[in-house]
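Only a single protein chain was left out; the remaining protein chains are all shown in position.
Here the chain labels run A and B in written order, and each chain numbers its own residues starting at 1.
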Amino acid sequence: MEIILFIITALIALASALMVITRKSPIASVLFLVLTFVCIAVLYVMLGAQFIAAMQIIVYAGAIMVLFLFVLMLLNLRGNQGWENISPARIGLGFAAAGLLLLVAVAWLKTAGSMEVAGLDPEMGTVSAFGDVLFQRFLLPFEIASVLLLGAIIGVVAMIKRKPLAELGEDKEGKVS
Amino acid sequence: MSNYIPVLLFLVAVLGLTGLMMAMVIFLGPKRSNPDKELPFETGSAPSPGDARERYPVHFYLVAILFIVFDIEIAFMYPWAVKFRQLGLFGLVEMLVFAAILMFGWFYIIKRGALKWK
Partner (left out) sequence: MTLGPGWYLTLSALLFCIGIAGVLTRRNALIIFMSIELMLNAVNLSFVTFGRYLPDANGQVFVFFIMAVAAAEVAVGLAIIVTIFRHKESVDIDKVNLMKW
């Protein structure tokens, strides 16, 4: 039962991941990537990580992918995506390199030996257990994450709102070219 | 796994209900078509000319991006809210430091006028 669910989800995830990198239209790519993320969320639930699965949907499939769609509409690319212009050599070499890496990964998985499989801890994926670890053992990374987000805010505003610092305060027409 | 049976039932109910309603509209509703009805609907007036896919102003992007950052902040608050009583004062201070650092970003946004809509 569980194994069938895994195989179906994994096949959908792989197929849509392949669609992401082969579609000509970036909009189609974004939508297939959302499908991949939803499949990964299903796998998280199967692995007993309910909170992470919810966050996957809310943050990745919800927020981040919506941002990608926003940017696509903002740029409104038309006819200059150029999948056609990619040389076959590039495609061949790219896929060959990825295939080689896959070979290494699978070989490693084969030789790594079997992992000591422990039983599922049903409490582990809950928000409560998650909070215990996050706010005690990971106290410092948690605070540093806020600095990272602060950096992201400032970086984005500084890049998008290119307004000379001299104009600050006096409310001139902020030039957003 | 059996915990998810209610979710599955919910999913079946939702899909069944929407399917049923759409089927009812298709099979029971009267169909009288005329050219005016086939036009794209836009608040009763004739559709505005031109391409629907115009380039959006960069403001939309700025708001969306700032939403993401604060979305992550709220995501961090969720496990904190569940554990609030056990963490006590320590947890409160922890979250206040977190929020205070992000407040600098908020002040910067306001100072730069990033949310002003022109």
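Throughout what follows, contacts are C-beta pairs under 8 Å (C-beta built on N, C-alpha and C of every residue); 3 or more make two chains touch, one makes a residue touch a chain.
Just so you know, these numbers come straight off a predicted model, no measurement behind them.
Colleague: For the chain that got dropped from the picture, name the residues of chain A it touches.
Modeller: 2-3, 6, 10, 13-14, 17-18, 20-21, 26, 29-30, 33, 36-37, 40, 43-44, 47-49, 51-52, 55-56, 59-60, 63-64, 67-68, 71-72, 74-75, 77, 80-83, 85-86, 90-91, 93-95, 97-99, 101-102, 105-106, 109, 114-115, 117-121, 124-125, 129-130, 132-134, 137-138, 141, 145, 148-149, 151-153, 155-156, 159-160, 177
Colleague: I need the residue numbers on chain B that touch the omitted chain, in ascending order.
Modeller: 58, 61, 65, 68-69, 71-72, 75-76
Basically, only the chains that are shown with their structure count from here on.
Colleague: On a C-alpha centroid basis, what's the spacing between chain A and chain B, in Å?
Modeller: 18
Colleague: Residue numbers of chain A touching chain B in their complex, please.
Modeller: 1-2, 45, 51, 55, 58-59, 63-64, 66-67, 70-71, 73-76, 127-128, 130-132, 134-135, 139, 142-143, 145-147, 149-150, 152-154, 156-158, 160-161, 163, 168, 171, 173-174, 176
Colleague: Please output the residues of chain B touching chain A within their complex, sorted ascending.
Modeller: It comes out as residues 1, 4, 53-62, 64-69, 71-73, 75-76, 78-80, 82-83, 86-87, 91, 94, 97-99, 101-102, 104-106, 108-109, 111-114, 116, 118.
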